[in-house]
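In what follows, a structure is listed as structure tokens, so that the remarks can point back to it.
Note that this complex is displayed minus one protein chain, with the remaining chains in position.
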Amino acid sequence: MNSFTLTQAAAIDEAVRDKASHDGSAYLGGGTNLIDLMKENVSRPTHLTSLGHLPLAQIENLPDGGLRLGALATNADTAWNPEVEARYPLLSQTILAGATPQLRNMATNGGNLLQRTRCYYFYDLATPCNKREPGSGCSAINGYNRVCGVLGTSESCIATHPSDMCVALAALEAVVRVQGPDGERTIKFEDFHRLPGDKPEIDNTLNAGELVTAIELPAEGYAKNFTYLKLRDRASYAFALVGVAVGLTMEGDTIKKARFAVGGVAHKPWRDQEAEKMLEGQKASPDLFRQVAAKVFAEAKGYGSNSFKIELGRRAIVRALKQAVEMDYALDNDAFLNTNP
Amino acid sequence: MSLHFIQEPLDKTAPHVVPAQAVTLNVNGEDHTIQIAPWTSLLDALREYMDMTGTKKGCDHGQCGACTVLVDGKRINSCLALATVYQGKKITTIEGLGSEDNLSPLQQAFVDHDAFQCGYCTPGQICSAQGLINEGRAKTEDEVRELMSGNLCRCGAYTNILSAVMEVLHDGQVVVDNGTLVTIPMQPTKSSSVN
Partner (left out) sequence: MSQTIATPPTVRLDSDVVGKPISRPDGPAKVSGSAKYAAEFNVPDLWYGYVVSSPITKGKITKIDAAEVLAIPGVKQVFSHENVPTYAWFDRSYKDDVAPGGSPFRPLHEPEIMFNEQPVALVVAETFELARYAASILKIDYEVDESFNTDLEKARGKGFDAPKGKTGFLPPPKPKGDAEGAFKAAPHQVEGQYEHHAQHHNPMEMMATTVEWLGDGKKMKIYDKTQGAPNVQQYLSKIFKLSTDEARVISKFTGGAFGIGLRPQHQVFMAVMASLELEHSVRVSLTRQQMFGVSHRPHTIQDLKLAADDQGYLQSLQHYALGETSQYENETETVVNWSGILYKTENSKFGYELTKLDIETPADMRAPGAATGSFAIESAIDELSYKAKVDPLEFRLLNYTYEDPTENKPFSSKRLIDCYHEGAARFGWEQRNPEPRSMRDGNMLVGWGMATGCWDASMQKSAAKASLTADGKLTVSSATNDQGAGTYVIMTQIAAQTLGLPLEQVTFQLGDTTFPAAPVQGGSWTAASVGSAVQATCQELGKKLLKLAQKMDDSPLDGVDLKTCSSWTATFARMRILASRSLLRTC
């Protein structure tokens, strides 16, 4: 970890100015990702602008019936906020599925969006990584790529975005509010994270110096029919191999509105709006769900140690949709087990 | 076949080390002023600069929970916390929960249930369990297991840790606040049913 100076900013514009005035500076939120990366020498800022004192931790109602989550509210406070639990239980359960209580008490909402991939090669300075050092190569493509992506990958990079919360935010169609040297603006969640393309070193569409001030949720929280299905190598405290967040509005057996996103499979939470439209207006059925799942993974590409994610992802979508329809997370012995699309 | 591997210099400019400065931390009810640079973690500040070695370093990367302390009653991983940022907060370490001659109910429960072997994860487990109790969320064994999963134990004392925590939970919820025990009412919760 290199040496650095640190400023504790008291206001947003002070923070923006402080960062802009230092070369090689970074914003510090909860530190759960940045400090980890600095100890690994992957991130080497020489100045930190600490945001802990900024008045951005509130969670408050929006006039359109939505909810604004302050960027500096912790993941724990957000997950256990009464409004979030009541109106956006999908978000609450998704946050609680990630990390640990200790990490959730430190991690901020803004930081959760900005956390970097956990690809092994990104972390290992001894191996080539285009995200860490553009042009050096991608060690994951022919390496241990169990945690890497199968959708939207490129020849430069197959890394995944590791967040659970972001998968729910994608399904909820949240909006990200940011502030920077050029003022304030909003970014639709689906536009916030990028695909790697030939510039894998850039994770998101923030401009230089911008910081996330809030995440705004629309009024619809899918509180009646939702699920977050997280599949991973152990029962807790592990990243998703595949995670599916689903929100539905139903009328009897018919799906009126469907939103879902898949995590662990791409550089950003994966939404497929055509697949969502396949569900709308239809009666829920295993065959329908399998068709939708097949559509989502039709272009998927495996790289050896992660090829299992394609079949697992298909089955996860089918299972998650079933859970969201029935709001029953206990598995039962019927046609959905051992599905063979 | 011979290749060259050169550990590329991380800084293109000459290395600069920011000097130490006075940082005041409130730990277990007392203010301590130490001379540290911004890069010192709260964990190292406790262990190396304040001789409070009860809090342990198990991984230094937020992956094991051995470094768990309480900040304003909430559990965090002190290894990922920069000490300077935690000025002005109430930090409680294992030493603040009780001493050898005056163990807290939770510490006593750990002894009674043999909820440790080597003892190295133990301070982190206890601070984490105290944080869990403060949260007032976990009620059942499954819930306690899930909400204690941020603390690893290589000796495998998990079942006894669970029974120690359940014993204290069963006796009522307590919060250590400024050294006094306070009972907080049970909060209504939905059970977590995420896979």
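To keep things simple, chains are lettered A and B as they appear, and every chain counts its residues starting from 1.
In this section, contacts are C-beta pairs under 8 Å (C-beta built on N, C-alpha and C of every residue); 3 or more make two chains touch, one makes a residue touch a chain.
Computed from a prediction, not measured in an experiment: that's the story for all the values here.
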Remark   = Note that chain A touches the chain not displayed via residues 1-3, 41, 125-126, 330-333
Inquiry  = By the contact criterion defined above, which parts of chain B meet the unshown chain? Give residue numbers in ascending order.
reply    = 1-7, 9-11, 14-15, 17, 37, 39-40, 44, 47-48, 51-61, 63-64, 66, 93-95, 97-101, 103, 107-108, 110-112, 114, 116-123, 126, 152-155
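Convention: only the chains that are shown with their structure count from here on.
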Task = Please report how many Å separate the Cα centroid of chain A from that of chain B, as a whole number.
result = 27
Ask   = Which positions of chain B touch chain A when the two form their complex?
value = 5, 7, 10-11, 15-18, 37-39, 41, 60-62, 65, 68, 71, 74-77, 80-82, 84-85, 128, 131-132, 135, 137, 145-147, 149-150, 190, 192-195
Request  = Write out the stretch or stretches of chain A touching chain B in their complex.
outcome  = 1-6, 8, 28, 30-32, 35-36, 39, 41, 44, 46, 48, 50, 52, 76, 80, 85, 89, 93-94, 96-97, 99-103, 105-106, 125-126, 227-231, 235-237, 329
